[in-house]
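Everything on this sheet refers to the single structure shown next.
One protein chain is absent from this view; the other protein chains keep their places.
Each chain gets a letter, A, B and C, in the order it is written, and its residues are counted from 1.
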Amino acid sequence: MKLAFIGLGKMGFPMARNLLLSGHQVTVYNRTREKAERLEADGAIVANSPAEACSSAEAAFSMLSDDKAAVELVLGVDGIAAGLPKNAVHLSASTISVGLVRRLTEEHARAGHDFLSTPVFGRPDAAAGRKLIVLVGGESPVADQMRPLLEALGRAVFFVGTEPWQANLLKLCGNFMIASMMGSFGEAFAAIRKGGGDQRTFFEVMDELFGSPVYKNYGGNIVDQKFEPAGFELKLGLKDIHQLLAATGEINSPMPIASVLRDLLISAMANNQGTLDWSSIARISARSAGLAG
Amino acid sequence: MKLAFIGLGKMGFPMARNLLLSGHQVTVYNRTREKAERLEADGAIVANSPAEACSSAEAAFSMLSDDKAAVELVLGVDGIAAGLPKNAVHLSASTISVGLVRRLTEEHARAGHDFLSTPVFGRPDAAAGRKLIVLVGGESPVADQMRPLLEALGRAVFFVGTEPWQANLLKLCGNFMIASMMGSFGEAFAAIRKGGGDQRTFFEVMDELFGSPVYKNYGGNIVDQKFEPAGFELKLGLKDIHQLLAATGEINSPMPIASVLRDLLISAMANNQGTLDWSSIARISARSAGLAG
Amino acid sequence: MKLAFIGLGKMGFPMARNLLLSGHQVTVYNRTREKAERLEADGAIVANSPAEACSSAEAAFSMLSDDKAAVELVLGVDGIAAGLPKNAVHLSASTISVGLVRRLTEEHARAGHDFLSTPVFGRPDAAAGRKLIVLVGGESPVADQMRPLLEALGRAVFFVGTEPWQANLLKLCGNFMIASMMGSFGEAFAAIRKGGGDQRTFFEVMDELFGSPVYKNYGGNIVDQKFEPAGFELKLGLKDIHQLLAATGEINSPMPIASVLRDLLISAMANNQGTLDWSSIARISARSAGLAG
Partner (left out) sequence: MKLAFIGLGKMGFPMARNLLLSGHQVTVYNRTREKAERLEADGAIVANSPAEACSSAEAAFSMLSDDKAAVELVLGVDGIAAGLPKNAVHLSASTISVGLVRRLTEEHARAGHDFLSTPVFGRPDAAAGRKLIVLVGGESPVADQMRPLLEALGRAVFFVGTEPWQANLLKLCGNFMIASMMGSFGEAFAAIRKGGGDQRTFFEVMDELFGSPVYKNYGGNIVDQKFEPAGFELKLGLKDIHQLLAATGEINSPMPIASVLRDLLISAMANNQGTLDWSSIARISARSAGLAG
């Protein structure tokens, strides 16, 4: 297929590369052009704007860091919406707000494009190894048609609902589940320490009990105080919790645990932890208990 | 070894049986005598009181449902402490309060007994299959000496600390981690439903993401509304959270997420869910969001 | 002085009238024109647009219900900003978001206007009786100059800071203090009832203890379940809490009690209490405790 890929950050780069390696023709765009040129060896064509990248695409992916970038590169002059041919599909993989996804849905409908929201779970190494978990929200026939493309990116593809934003709500809820696990680890670790116990033992017991790579990964980071380099920056984690609270505020669904996490993450921001890994949320619990670190 | 086992409930019965099958001589006591007699086929001797069961034991296990039962059967007339020979060991596997474990520690020291607290993670089927996770708190040499007995009960044995109550604090923190997962599932499921989405899809994505049997088990119960028969009754789960809050209140370690869970579980009690499985905590989130069930 | 007044709702109408009664010349605008015409007897001139009302004003007041109305009537075609002469002052009394006040500040600066944010505490009867508490944020000399006008509206005028949005942050914090009082009443009343006690006695003791008309008013409403007609609709109260959380999220100030109130109010929305008085937040606590009403 003739594809476009807009946004070659830590996640977008390996995803675009996997599409190239799967035999598709991919025209790419990135704000920092050098990063795009690094894909030329794999056969990518480099464009000067999102619109140009999309001009003859059957399907265009975007993987952008936040709402602001998405507004600019999708809806701006020379954006995806301006360049994409009628009846082509935009697959938006960015973790952006439910409100913005609704707006993109409307704008693309107006322009005669199909639109899917396809946020993913996984870190850059999972993206490189085609191990992402891929969500899809949007019209079923379009989602079915695009499924082979999405399967080239991850280990599992889940159809979430016919409204694109539903995929984003699910993504935000998933991130909340991870944040809740970390926040709970944080308060349990503090209690264990104040009781004179050993954090590592608690971690090992939880590893045995839950048997989950996610617990092993994040719990281990907390025990080792290994918050740099950040796998996922705390400020981005807080952004996602803010988006979740905004989205659930609109549909009137209470989130008391997410609210606690919000306040812990805000306290972490106020204590200069914004660029540390979000597992450093545990530090706030330690400090509240009068513990160092 | 010559052992005693006091308390043959859903957990104690298979644990005692596994000690018998491992070749130990076990004298057992249970308030309902018939249950004890069912172990005679496996070689158990049935005693008329905890004291009698312990009278010639090298080590005595207890597995009792709550503080009240433990006070009575350990410290009462004809209790374990009254019957156990000097220098013998009491291994208390009950999930009881940190305060009571401290008291048992003192009383046994006064009586010249060794004392270990050995709470376990796992359900009755895990107990039967020697799949429990066993914690040990108490003097290291005693713990080392008893390790083979504990290994006969489970898949992993963790030494927690030299204070017996530290094992109970860890146990309570572990139950908190499970409760937090369920509470978070509850609020996420409610949000997904209010967004018009499908709970089962969210559950499947989380199963893929966390890859944990605990998530599969409890998350699945919630999606299926399968709260009866209870694997672990909600009122016992609340008891554990109350005990955790009492223990952390004494050592001044804040527990904001545990506090949210306390209030959700109390609301569940107020809505007659005490004997349902504790995963029914999710119902409270649903109801707060104006959803049925 | 030559004044304009835009927005003659429950609050704006008596405020505009008081300015007329103080001897000022006031040109008024309201979307529903009849309401404006009712002020003609007091000397008001009725304009066809906010811009027209402001065209020869030295100072223009606005009292609008939410951000959406404020964007339209201040910044829209024929809005206040379009009509107000250079060097004239806009006094924005609306309880709107901190973000929007920042935007209004910039837009008015660009247009050469002075700008004050002047939100008020008080209900329509307080507005009629010149009993409002008036806040002022903005450049001090302008605030000083406008003080006599503001004193014509209320019983006390407080200068909050040189940034107009600071007045709005203070207003939102004040509404939070009221909401917190009501939420606390709600959970205490529920506890008293579950203990077999009498709500009214608790209310009377609190009335004696705090000696505050605010406690008397709201606490009395809750005891009497008098939630209609709403003095202040619950959905507007939730809007204010959302705005407070947004504003404090930006400056990284945790709000754990406000977060609890958010979730209670959202639960109230989910249970169709949006148009009841916001003191009906207490119903949610009652219901969580398994009580009717």
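Keep this in mind: contacts are C-beta pairs under 8 Å (C-beta built on N, C-alpha and C of every residue); 3 or more make two chains touch, one makes a residue touch a chain.
Just so you know, these numbers come straight off a predicted model, no measurement behind them.
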Among C:49, C:221, C:248 or C:279, residue touching the chain not depicted: C:248
Absent-chain contact - pick from C:111, C:173 or C:236: C:173
Those residues of subunit B which, in the complete complex, touch the missing chain: 242, 245, 248-249, 252-256, 259-260, 262-264, 266-267, 269-270
Those residues of subunit C which, in the complete complex, touch the missing chain: 121, 133, 135, 155-156, 158-161, 163, 165-166, 169-170, 173-174, 176-178, 180-181, 183-185, 187-188, 190-192, 194-198, 201-202, 204-206, 208-215, 244, 247-248, 251-258, 260, 263-264, 285, 288-290
Footprint left on subunit A by the chain that the document does not show: 194, 256, 263, 267, 270-272, 284, 288-290
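Convention: only the chains that are shown with their structure count from here on.
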For subunit A paired with subunit B, centre-to-centre distance based on mean C-alpha positions, whole Å: 38
Between subunit C and subunit A, distance of the C-alpha-averaged centres to the nearest whole Å: 38
Computed distance of Cα centres, subunit C from subunit B, in Å: 53
Sites on subunit C at which at least two other chains make contact: 256, 263, 267, 270
